[in-house]
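Okay, so here's the structure we're looking at.
Complex shown without one protein chain; remaining protein chains in place.
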Amino acid sequence: MDTTQFFNLAPWVVFVPLIGLVINLLVSGRWGEKFAGILASLASGISLVISILLAVALGNHPEAVTVSLGNWISIGNLSVNWGFRVDTLSVVMMLVVSSVGTLIHIYSIGYMHNDVIHNGDPSRYTRFFVFMNLFIASMMLLVSADNFLMMFIGWEGVGLCSYLLIGFWFEKGKNGTGNAEAGKKAFIANRIGDFGLLVAMFLIFWNFGSLQFDAVFSQASTVAAAHPGAMLAITLFMLLGVTGKSAQLPLYVWLPDAMAGPTPVSALIHAATMVTAGVYLVARNSALFTLVPAAQSAVTWVGAATAIFAATIALGQYDIKKVLAYSTISQLGFMVAAVGMGATVAGMFHLVTHAFFKGLLFLAAGSVIQGIERGAHSVHEELDAQDMRQMGGLSKRIPLTFWTYLIGALALSGIAPLAGFFSKDEILAYASKNQPAVFWVLAIAAFFTALYMGRQISMVFLGAQRSKSAGAATESPRVMTVPLVLLAVLAAFGGLINLPGLYWLETWLAHTLGETTPSEFIWLVALGSLTLALLGLLIGWLLYGRQPLKAGQADPLKKPLGVIFSGMENRWKVDELYNAVIIKPFNAFAQFLAGTFDLRGIDRAGNGLGEGTKAIANGLRKFENGFVRSYAFWMLLGLAAMVTYFIFR
Amino acid sequence: MNLGSEPLIWVTFFPLVGVLVILFLKSSWKNAIRWTALLTSLAVFGISLWVLGKFDAANAEAQMVINLPWFTLGGNPIAFHLGVDGLSILLLLLTTFLTPIAILSTWKAVQENVKGFMIFFLLLEMGMVGVFLALDMVLFYIFWEFTLVPMYFLIGLWGGERRIYATMKFFLYTMAGSILMLAGILWVGLQYGGFDMTALTKAGGIPVSAQMWLFAAFGLAFAIKVPVWPLHSWLPDAHVEAPTAGSVILAGVLLKMGTYGFLRFNIPLFPQATLTLAPYMAVLGIIGILYGALVAYRQKDVKKLVAYSSISHLGFVILGMFALNQLSVEGALLQMVNHGLSTGALFLIVGMLYERRHTRQLEDFGGLWKVTPVLGSLALVVTLSSAALPGLNGFVGEFSILSGAFGSKVLGSPWFAGAATLGVILAAVYLLHMYQKVFLGPVTHAENASLKDLNVREILTLAPILIMIFWIGLAPQTFLNLISPAVEKLVSAVSTAAPLLH
Amino acid sequence: MTIDLILFIAVALTAIGAAVAMILSRNAVYSALFLILNFMSVAAFYLVLGAPFIALAQITIYAGAIMVLFLFVIMLLGAEKMKEQDPVKWQRPAAILLSLAFAVEGTLAVFKKLDHSIYMNSLSGALADPASIGELLFNQYALPFEITSVILLVAVIGAVVLSRVEKKEGAK
Amino acid sequence: MTLNDALTILPVIFLVAWAMIVLLLDLRIPKNKKGWTAVIAAAGMIAALVLTLRQANSPQIGFGGMIEVDGFAVFLNVIYLFSGLAGTAIAYNYLKRMDIHRGEYYVLMIFSIVGAMLLSYAGDLIVVFLGIELLSIPLYVLAGFAHPQVASEESALKYFLLGTFASTFVLFGIAWLYGATGTTGLRGIVDVVKTGSAAPFGSVMLLGGAGFLVAGLGFKVATVPFHAWMPDVYHGAPAPVTGFMSVVAKAAGFAALIRVIFIALPSLSESLTPILAALAVLTMVVGNVVAIAQNNLKRMMAYSSIANAGYLLMALVTYSNATVRSDSIASMLFYLMAYAFASLGVWAVITMMERQEIKGVEFMDLAGLGKRTPLVALAVAVLMLSFTGIPMTLGFWGKFYLFRTAIQGGFTWLAVLGLITSLVSAYYYLRVVVMMFFREGESDLKYNFWAGVVLFFSTLCVLVLSFFPGTVFGLASQATLLLK
Partner (left out) sequence: MSGVPLVYYLILAVIMFSLGAVGVLVRKNALVVFMSLELMFNSANLLFITFANFYKSLNGQVLVIFVMTTAAAEVAIGLALMVAIFRSRHTIDVDQMNSLKG
């Protein structure tokens, strides 16, 4: 069979979800929840199938293939096609997106059924799947684009979906607008990043004369030689884009708030796929980054700093999803650091495994939350279903969820032989060889990772049930647990794809990324990290699990760490800082412009001219005083002036 | 020449047919009047498609030219000279496209004196089309100034609370600019042989010293119309007080007359002055982008917010025009259309909200997406189009402008475009702010809980614009092909006039 | 200084004095009488300047008929005196200053810029006899002559219109 | 005086005779049928119109140069006669309403027209002087026609005293010019100046005389600072009189100015041009600016009339420039015509609205006019736009041509200033529109057919003629070519 024919299917990875969403829009829920959910899952599933077919085709024909649908914009020397690029990198992303996506779609059929009831607006069920399909389409566009501009559509498109889904329950949240605010925050933070990407694109266009990946990468070295400054600017502005989309310092603040979205959204968008777009961007442009060491180290350090910074915050959180959110930020830091160092494969590897286990963790967390909610419903208790202090001892109530969660947590902590161990280890190994400082930072972050996961497992599943609802929690339906199990399998065995020695992923990606530094498995590092992970888990258990927390008890770490812990608990007050330093002055400045400057300044200047003229008119009116003799006086004055001018001029 | 077969004559003056018919209808036959106006404007749109059909996209020159001698002034002929080229074709289509939509939007909103309203509206359409087609400076001025009159009445008679203040302000501001343009036109015509645009552009040769003054005289008129910061303060008032259809046309078309004027007059006629002043104009454009966005963000009135957003959007157009390369100028032209569509649609939506709630204060809304999901969804698309989401129309224009300006030799520095790109962030800030205040969050006012969603007519008003939003966003080449030869000609004309560029 | 000049100055001073007195007189009757005096002195100049017919007309028509009409109206209305309070404070001094300046300026202009060596002609009466004036009037100046007649007619109509009192109910 | 001489002023002679006939017939017409007087008077004016038009293409000189019949004069005479007809049409109902219906009204109006016609024919300064008097004396009486209405009397007295004051200026000026040249013929003056036989006095006397003359004529056309009479007189005089006066007196004044300045004083251009420019500036600025402070339509129109005098003066400013000389006269005639149409139309409406105590029309009285009589209001709106100079009205072309001659004559700054002041004028003209259409109110308009005819005919002309500016301007420039 000539598998190259499959390449022509590439555009359909985008179109199928689009068709799915259009059908769902047209039907708009008239044919029931089942239809909407299944249709959307099917659309996502077909994308998965196509992705697999593309992978198969690539297996036979590893060179990149571009499928063009025609011209999009062509002005002067700017010419951009609707082009889909099928290469090993994009297909990896497609596979991740569609596989995790499909599982989460299926999970959502069950989850959202409860969620819409719980939140009191069942009519929004279909809307959810429309957005989800739109997300899949945008994400596919992002990864399959063969030029920057098209990628940018996907880039902003996923941002839009994120905005819509975070604010899915737009009337809920703090003060009723909390969710909507969170969505807005996410979009604007992303826009700031997009600003960077836009500028990077302008620079690329004017320095390379094209926005096509091929054309740009092939000229990279010549341009780097000719305009090193431009190259530096390009890569740094791209980094700004990365920090926005992949929630790195300093733009990460939107991601914790983004947990306001329904849990499947957190799993799919804010853990598994969208947030990794930044990593993908750097990987895609590794040809550029490798030429600019300064930018590379900037990327690395941003990633590393984020990794440890977010990990510390994760330790101080009580919200089950917030812990995972900060964990995500931290793990994204790992990936960014990896691709920054040039360990592109390692970064991508971690991206894939992270998608599995973090997706799993979120979904399982969703299962926990709904379990608690059901429990709360049955015992008529009002509580925050996401607060870990209200949980405890759930392993008995919801065992399947517990086990899958445990697998995910262990994978995340980097326990061998689960997926996370291999991928994280690859990054650490690379760092230890090339950038020892980064290595130490990441190692500590890894320790923290295990620590907060240990803490979370202990708080949620072990010990005593600290609320009535927790005692009454029930297991989720099959449609949710099956994806959990499947993801658990992936999280457990995902490491296989780049198992040391086999290095499938590496050889696969090498077709696209070219010669990369081959990965090495360093036993010392592996054992060290494993030890750290185990240590972390152990401490976590010792602190939180051995002596089960009691309801209302303060966090055991609070006493020994003191101020530091309250810093972690309060997320180092970064939001407050931004609020004080950026948002408030910004609002005040805008208010000044709108109120004082525009209305009292510019507007009044215009009106003042009119009023001034009126005042002059009223002044001149006084000359028309009604007295004939005065009129005669003016006449004589005019006459005298005129005659004087004539005679004596 | 058989005038009956000249599409430009028809497209300009067909609205008068509608006016005539309406004149003979009783003013109490409101629906008949509405239908007449709607059908007339649809017919005009049809005629403009006929123009489009005859339009040769590869030709950069004016086409379907009608040139009838009218009278002479000081030995210089003034002619009834119409023609359409790449610079005007899109704006012509935009005008004829938006007019029926605007008329359709008045079905329920305008109940008083429908007859007068429609007559003024069709007269306005004639004036606007004339502005875009006129190739004689005097004729241009006539149409230009004439459009003031119907708009003056539209705001003054069917406007809101402070309509008198607003309409006077609108009239006086606009006239303040155009009187100097009249002096400029006379001066150019008398000093440099004629009022014919095509001839003047070819002849060139206006001395640089004179160019600066003339640029200022013409530019002021256009800058006020656009409006370029800081000459904008008439716009928010006019928009807030204008009836919905008036706002749509005001934002959609009338403001474009200003930007079009720059393209048609200032740049080709005074190339050296243009090159000298381009950075300053660009700076004004950028200030407009950022200032408009910041001020929009703090508005409490939705309509005012959208009005200030116009200032921001048109700042992009100004920047694009004065970056003066193929990319930016084409982007600017496309952005004119985009702004007409997006902002027009936003005003339509504000109008729909107003019809339901009789308020435009942001604080009076909230949570409407839940109550009126269709309106909420359509508003979302329009908002995003205005925020230049890739894949929608706004992005194509803004990207071309910014990327063009980024490498513009005339501006000579990427900082211009860099600063302007910040507007992309700010656009998200104020537009999402608006969307959230109106459509998201809980329903806080009891009156809002029972609002009706859009009816078929309202969906029909918005649907064509939405189609165009997607069309331009996904396949802009259809439109870009029409304009690129003319833009190429314009850009190369300016650069040949100014050897310092090469 | 010739006798002519002395005579001129004497008559001129009379004319100016009469004019000043006319302006200053509180009583309108005195004003009228002073104006008549002024006309008389001007008529004397006319006589000297070779215009005996005009001089005569000046005395009979102006000083005689017109001023008598004035006096008649003053008496009729009893309006010879009114309070001299000026509601526009600045007007009087400013007016006097302006007029003074105007007079000085005019005098200076005439004095400085014109030739002093031109002396007036002494003309015989023959030049200005009524017959030749009449001839001019009916030939060269026939049109103005006719126009003046129309003007007089209009004046008559106007006077009639203005002085007729409508007798209508409700009118005070 | 020969028969030929008489033929040159045939329309004038006819009108004088006709006026006398009307006067006599009026005695026989009973008080309640004075409409017949109006009809007879109008018939006379129409006949005179025919006679005038017959002169259009045969320039001739009569009375030894005192009368110059040319296209310029014919053009203006047509304007006077049209205004006379309009003045008759709008007065008829008004006079009846005010209970001052007397036949003398029409007679005086005809005499006033005769004076105006003489001014446009004038070839001699004495004719100028007598023309002014013949124009003015009936107007003094007409202004006071509504006596014993206080406002009317006051207006008449002010007009009379100041008008006579201005007449002394004119006369004094004529005397100096006579002294400087020994002649009062306009062409005679030029000849004397050219041959240098002006002689002993140099140009000082000529200049001084010109100053007095310009001041005196400036009073008639109301240039600042000789304008102060106009608002009060317009305000107090009966509306139809003001309407008539606003066109005829102004046009006649400009006719005289053009005759004197263009024909007799070209040698003084160096001194005269700055003065004329200064007068134009002052007049435009003061007229337009003060108008925005007015709340009475009559007074506003008075200031508008002053402002328009300023625009018209622009045509005189360039009089020494040979290239635009004839065009500037044509522009001025064009503008006068546009002004006449718009003015007569507006005054027709004021006539219909004025109440018993002649106090004009307050702006508040206009409120609601757009609702109650939409067509009238629309017509007024068109006329206001024409005054403002908005395209598709005749007023636009008026300004267009005037500014054009100013620019071509090298006075761009003056044109720009004129344009800026016309922006100011937009404010007060539009205020009328605002009051009529945008404000609710109970406007009280006593519509009558003949005034309506004037209003709608003017409006129609303002609109329709705007599409043929070239043709109209051609007419005006043909009219002026014969001037030389």
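Note that the chains take the letters A, B, C and D in the order they are written out, and that residue 1 is the start of every chain.
In this text, a contact is a pair of C-beta atoms (placed from the backbone, for glycine too) under 8 Å apart; a residue touches a chain by one contact, two chains touch by 3 or more.
None of the values given here were measured: they were computed from a predicted structure.
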Omitted chain - touching chains that are shown: A, C, D
Residue of D:85, D:130 or D:317 in touch with the missing chain, whole complex considered: D:130
From D:8, D:37, D:93 or D:184, residue that would touch the chain that is not displayed: D:184
Per the touch definition above, residue among D:168, D:323 or D:356 touching the missing chain: D:168
Listed residues D:63, D:92, D:121 or D:140, member touching the removed chain: D:140
For chain D, residues in touch with the removed chain: 126, 129-130, 133, 137, 140-141, 144, 147-148, 150-151, 153-158, 160-161, 164-165, 167-168, 171-172, 174-176, 178-179, 182-184, 231-232, 235-236, 293-294, 299
Residues from chain C at the interface with the omitted partner, ascending: 2-5, 7-8, 12, 15-16, 19-20, 22-23, 25, 28, 31-32, 35, 38-39, 42, 45-46, 48-51, 53-54, 57-58, 61-62, 65-66, 69-70, 73-74, 76-77, 79, 82, 84, 86-88, 91-92, 95-96, 98-100, 102-103, 106-107, 110-111, 114-123, 127-128, 132-133, 136-137, 140-141, 144-145, 148, 151-152, 154-156, 158-159, 162-163, 165, 172
Contact set of chain A toward the excluded chain (per top definition): 621, 624-629, 632-633, 636
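By definition in this document, only the chains that are shown with their structure count from here on.
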Where chain B and chain D are represented by their mean Cα positions, the distance between them in whole Å: 43
Centroid distance [mean C-alpha coordinates] between chain B and chain A, Å: 37
Sequence positions of chain D contacting 2 or more other chains: 204, 208, 427
Multi-chain contact residues (two or more partners), chain C: 109, 113
Chain B-touching residues of chain A, taken from the complex the two chains share: 71-78, 121, 123, 149, 152-153, 155-157, 160, 163, 167, 170-172, 176-177, 180-181, 183-184, 187-188, 191-192, 194-195, 198-199, 201-203, 205-206, 587, 589-591, 593-595, 598, 602-603, 605-607, 610
Partner chain D, residues of chain C touching it in the complex: 109, 113-115, 118, 138-144, 147-148, 150-151, 153-155, 157-158, 160-162, 165-166, 168, 171-172
Residues on chain D engaged by chain C in the complex (per definition of touch): 1, 5, 9, 16, 20, 23, 63-64, 66-67, 99-100, 102, 104, 107-108, 111, 114, 118, 124, 126-127, 130-131, 133-134, 137-138, 140-141, 144-145, 147-148, 156, 200-202, 204-205, 208
